[in-house]
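Have a look at the structure that comes next, please.
With one protein chain withheld, the remaining protein chains of the complex are depicted in position.
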Amino acid sequence: MKKKAAYRSDRVKMVHKSVSPPGASPGLIQPSSDSLTPKLVLVSYNTDALLEMPCDNLAEAFSKIQDQPQYKHWLEIKGLGAKKMLEELCEHYSIHHMEMEDVVNAYQRPKMEEHTSHLFLVSRLFYRDVNDDLKNEQVSIFLFPNLLVSMQDSYVDQFESVRARLRSGKGLIRTANVDYLAYGLMDTAIDNYFPLLEAVSESLDVLEDNLFDQPTRSLLQQIQKFKRELIAIRRAVFAERDKINDLLRTHTDFFSEQTKVYLKDTYDHTIQVLDIVDSYKEITASLMDIYLSNVSNRMNQIMKVLAIISTVFIPLTFVVGVYGMNFDYLPELHWRYGYPIVMIGIGVLVILQFLFFWRKGWLDKS
Amino acid sequence: MKKKAAYRSDRVKMVHKSVSPPGASPGLIQPSSDSLTPKLVLVSYNTDALLEMPCDNLAEAFSKIQDQPQYKHWLEIKGLGAKKMLEELCEHYSIHHMEMEDVVNAYQRPKMEEHTSHLFLVSRLFYRDVNDDLKNEQVSIFLFPNLLVSMQDSYVDQFESVRARLRSGKGLIRTANVDYLAYGLMDTAIDNYFPLLEAVSESLDVLEDNLFDQPTRSLLQQIQKFKRELIAIRRAVFAERDKINDLLRTHTDFFSEQTKVYLKDTYDHTIQVLDIVDSYKEITASLMDIYLSNVSNRMNQIMKVLAIISTVFIPLTFVVGVYGMNFDYLPELHWRYGYPIVMIGIGVLVILQFLFFWRKGWLDKS
Amino acid sequence: MKKKAAYRSDRVKMVHKSVSPPGASPGLIQPSSDSLTPKLVLVSYNTDALLEMPCDNLAEAFSKIQDQPQYKHWLEIKGLGAKKMLEELCEHYSIHHMEMEDVVNAYQRPKMEEHTSHLFLVSRLFYRDVNDDLKNEQVSIFLFPNLLVSMQDSYVDQFESVRARLRSGKGLIRTANVDYLAYGLMDTAIDNYFPLLEAVSESLDVLEDNLFDQPTRSLLQQIQKFKRELIAIRRAVFAERDKINDLLRTHTDFFSEQTKVYLKDTYDHTIQVLDIVDSYKEITASLMDIYLSNVSNRMNQIMKVLAIISTVFIPLTFVVGVYGMNFDYLPELHWRYGYPIVMIGIGVLVILQFLFFWRKGWLDKS
Amino acid sequence: MKKKAAYRSDRVKMVHKSVSPPGASPGLIQPSSDSLTPKLVLVSYNTDALLEMPCDNLAEAFSKIQDQPQYKHWLEIKGLGAKKMLEELCEHYSIHHMEMEDVVNAYQRPKMEEHTSHLFLVSRLFYRDVNDDLKNEQVSIFLFPNLLVSMQDSYVDQFESVRARLRSGKGLIRTANVDYLAYGLMDTAIDNYFPLLEAVSESLDVLEDNLFDQPTRSLLQQIQKFKRELIAIRRAVFAERDKINDLLRTHTDFFSEQTKVYLKDTYDHTIQVLDIVDSYKEITASLMDIYLSNVSNRMNQIMKVLAIISTVFIPLTFVVGVYGMNFDYLPELHWRYGYPIVMIGIGVLVILQFLFFWRKGWLDKS
Partner (left out) sequence: MKKKAAYRSDRVKMVHKSVSPPGASPGLIQPSSDSLTPKLVLVSYNTDALLEMPCDNLAEAFSKIQDQPQYKHWLEIKGLGAKKMLEELCEHYSIHHMEMEDVVNAYQRPKMEEHTSHLFLVSRLFYRDVNDDLKNEQVSIFLFPNLLVSMQDSYVDQFESVRARLRSGKGLIRTANVDYLAYGLMDTAIDNYFPLLEAVSESLDVLEDNLFDQPTRSLLQQIQKFKRELIAIRRAVFAERDKINDLLRTHTDFFSEQTKVYLKDTYDHTIQVLDIVDSYKEITASLMDIYLSNVSNRMNQIMKVLAIISTVFIPLTFVVGVYGMNFDYLPELHWRYGYPIVMIGIGVLVILQFLFFWRKGWLDKS
């Protein structure tokens, strides 16, 4: 059926197939078969200038970076479907194969690792695709003294706003070092959650109203869907928080104290997101309660109608059955006013029954 | 429908629209469009005197503060709808733009930040508006050596009691430094929870009584409403506790050890509030249990009536049906006392059935 | 209604009205209007002698204490309805006004505070009043080197057993210092929980038996009552444990190491109480489960009777209805043995149906 | 009723009456009235020899111990119903009265206390008595440099296996010091849980199978019984773990590092027991879910039968009722084939209805 398929497609996956098989040699860089062809963009900037240069291959990017030591560089790689390129990158910047395996095996928890020559940062980005399904994607960042390499396996452009800030040259982003750029990317990833959660909040409000009106199976499915999404988001943000906390407590040359002031703010945001997600999970649980209690309420309604009808008519049917008997000696049958008397008796009975229902409160609306 | 709208309006919001968009430049001071026009009141006081001076603009306030170094000052800003004023304030007192962003983006968790020239404190205030809806509002405090700036985006006056204490000159409030005033404001914010929770407690008691009498859908909605409110309160107080704890453990010149003695009391109060909120959340869960079990009980009631009626009359209808058959040779029909015998038999049957119900306990009230 | 009122009255309150209003000046000593007139008893004792002296006012007590430096003193103040006396006490023994506010604002969590001249200890005492309602009361203790002042706002006498030990002179109580007396009072407060919980345990056992027999609404109310009581007790004991732990870890002159050996035992008891309360909370949750499942079971019972009756008689009524039809050509009606054949057929049908019910297990008791 | 009584008797008690009354003098040694007459057995052993000597009184045991300094001694006291003997023991080995109170007041959490002259250890032993009820008993151990005194208030012999090991002389038990014997006793107490839990596991499996077959009230009672037992076991093992951990971390002369190697293994076992108990508690909760859902399922079954019967016969009864009417002008009654036509119509109706039920899936087994 169409509907079910639609429902399945927006389930948030937790285990991803591209994890390397058990027992595989560690540090094996093996992009999954549906990885995209890489697109490279090098953004070179300093306080005075900004250059956005698409590159055809890594070699081109490397040479441009080396030729312009007066610039700070952001090398953005979108699409990881080129094993050779990844190995080239490892070699050129002495990135450990274990790190690149984490870039490729695309379900890593957000984390940060300090290496001799660079910091390795993993973030997760959540967004809704065109079908309104919740997707999440990994952004891996290598942070060198003067260079930031960001890698992700999709062409979706979540960092347009950061690029816009770079172009405008407002704020610190052009004057500060690349660690500030790293902060900017991570901060954008976290800020992303707020509109997402706001939408969830509104959906939950609508859901709640609908649940009070009419509990249907599709509402139940929606509750379950939101629950799964919140579980997935919580899991990611929890790790995100740990990552940022690690960054804040680490004394590293790659991340200046000035930038950490800003990062502290991002940290506050992750805690806020966790707060909100936890509240929403509680609300989802309430919705389930409401659903179940309204199902019971509807049952009550149905039973009440059934009970009223049965209670009214079953005794009456007995009464008329009595006078349908064929006894030779059934005197009432021969009375002149037997029929009207019986009918009036039935009318009185009905009135009494309704008084009973009214006292029981069965005639109330809810 | 009217009722539903009313219900929606008093839902406690968790995500607020004024949070700056993802990827926005950090430190962007952008008041939301529905922010109020600022009203400024400067309260200058020392042990001997107290001056309450409304100011038209910041410049006026600044000059008054500078002219009177022998006073301690409390600058109260209500309404944040003037971007320029906020920037002016930042510049004049070297407040970081990131802080002012937190003032404006009005959903911050309560927190405290130590800066070189001042302490930055965020509190949340809960109150019920005229429609009995639970609102919560942010009060931001900048604490300088001789000056306290409090900012909030509403004209509601929660600190009237503090101002009264200032005017009366009783207690330490006039003799102690402005940190004591800061303590006073935060303490008032926390003490605010007690009458609020007391009202919740009474409502929960009434709810419980009503639930035992008659479980209706509107009671269910009320339970859900209280649950949401308690979730929201818990979230705020939890952060409030962390904030005060941070303050107590920080060795800062802005907060004297003498004032901390008082603040320790406020800390105890936040823990008490958390305690109470947790207890109420457990009670709300119980209420939900009671609701559900009473819905089941009502169903039982209805089923019992239905079962009694059916059990009594369905067999009787069969009996009278037997003597409604048209067989040529149905001897009982021709008996002289056939009819009374059948009716007496029916009477006996009914008595036996009621004995059965009585033994089953179906005739009991509850 | 009588019953409901009775139920309400024994609810354990969590927020108490005597908490001072938000924004009130801290350290404000304002006894609530229903505080009792103070009664003072001074117990002076040493290894050799014991004097129990009721005092009319504080001055009398002060002079007696000063006149007898060779004694240890226990000043017991019952009833806090005299503001002046409280202030006098503060002044005479340099007790901070914040402490006395805690004594008067009678809902404090159990806690301990170390001051220069004394220890300030708050305990909570639970007991059942004459209506079997659970009450809890605050006992505040000021512990000076040679003097213990205990204060509570009721005339209930929970410490009679301690006084008896003092009189008998057995054990350490007369030879040790007043810290041992403080231990004795706190230990009595904790030991109080055991008979209370034992009673709860027995009530829960009776409840469980009744629930299996017949789930009624009043049982549900009792479950809820016990749940509330356990929540309240847990909250108090949790804080009590923290208090005693604080005492054990603090190096203070007011509490000797020898007495701490005994206090360690009290600490073990608080943990035992917490253990028991947690177990009982789990059992209360189970009782709720049993209640709900038994309500469902009863419904099943009712439905089974209804289903059996309907299944037996509805088909029979159809059969006799067939032969009640008035068709001119309905040959069976004219058969000589039509009537007995139909009745025998009905009998066979009923037997078959009961076989069916028996196989379905509907005829079983439970 | 017999059955209920049986059920009550095997409830695991949590509060025990022998706890001394609140306010009692601490260190009061007052055995409960149903304590048993003590039986004393002294086991003296070294690498070469083993002597098992029942003693009539403490004096006899003391003299034997003093006469044989070349032996290690295990004094086993079963039955605590002799106040004088207990005091004698306290005096002879300078045991604090508080400790002996813990021995006698038989509900102590497992714990360990270090004293100047000895270690005081409390263990709890669970076993099933002849009625298959879960009992638990306290074993108190005083560990001196060359002597171990074990005390319990029952004649049940849980330590036969340890005595057998002593007799056989295999392993370290005869060569090592008495601390190894203490380890042996505690290890036996913990190992005791495994067969107990294995039995619980098998019972839970049988319960689950029965629940899927037929949910009865007695199954519900069994679930509750296991739940209570698991709560009680968890509580004891939790404290047991803390005790052993305390022992492992304490640097004491009474417990050698060599023995601690073995004790570490016991520690692992307590964690395993906790693990298992937690898993079983989750499984018990699942069983409750299964029970409830199967009760609902049975209701569904009953309702289905009722609905099928009603849906089939109620319309038919209406049809035959139509032709039972006595209208003068009811032409069908006079048709030659009126009766067979009606009966065929009824047959067709029944077939259609069964098609409807079949499509609804009401004719399926489950």
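Worth a mention:
In this document, chain identifiers A, B, C and D correspond to the written order of the chains, with residue numbering beginning at 1 in each.
Keep this in mind: a residue touches a chain if its C-beta (ideal position, glycine included) is under 8 Å from a C-beta of that chain, and two chains touch if they have at least 3 such contacts.
Computed from a prediction, not measured in an experiment: that's the story for all the values here.
Screening D:E91, D:D129 or D:D205 for touch with the missing chain picks out D:D205.
On the side of subunit D, touch with the chain left out of the figure occurs at residues 159-162, 164-165, 170-171, 173, 184, 187-188, 191-192, 194-195, 197-198, 201, 205, 208-209, 212, 261-262, 265, 268, 271-272, 275-276, 279-280, 282-283, 286, 289-290, 292-294, 296-297, 299-300, 303-304, 306-307, 310-311, 314-315, 317-318, 321-322, 324-330, 360-362, 366.
If you put the missing chain back, the residues of subunit A touching it would be 4, 8, 11, 13-15, 17, 19-27, 96, 98, 107-109, 111, 214, 216-218, 220-221, 224, 227-228, 231-232, 235, 288, 291-292, 295-296, 298-299, 301-303, 305-306, 309-310, 313-314, 316-317, 320-321, 323-326, 330, 332-339, 342-343.
Basically, only the chains that are shown with their structure count from here on.
Here the C-alpha atoms of subunit A line up with those of subunit C after a rotation of 145°, rounded in steps of 5.
Subunit A and subunit B touch with mostly distinct residues; of the residue numbers seen at this interface, under half occur in both copies.
Taking each chain's centre as the mean of its C-alpha atoms, subunit B lies 43 Å from subunit D.
The geometric centre of subunit A is 27 Å away from that of subunit B, both derived from CA atoms.
For subunit A, residues touching at least two other chains, in rising order: 324.
Chain contacts here run in a simple line, from one end chain through to the other with no loop closing.
Touching chain pairs in this entry, ordered by label, are A-B, B-C, C-D.
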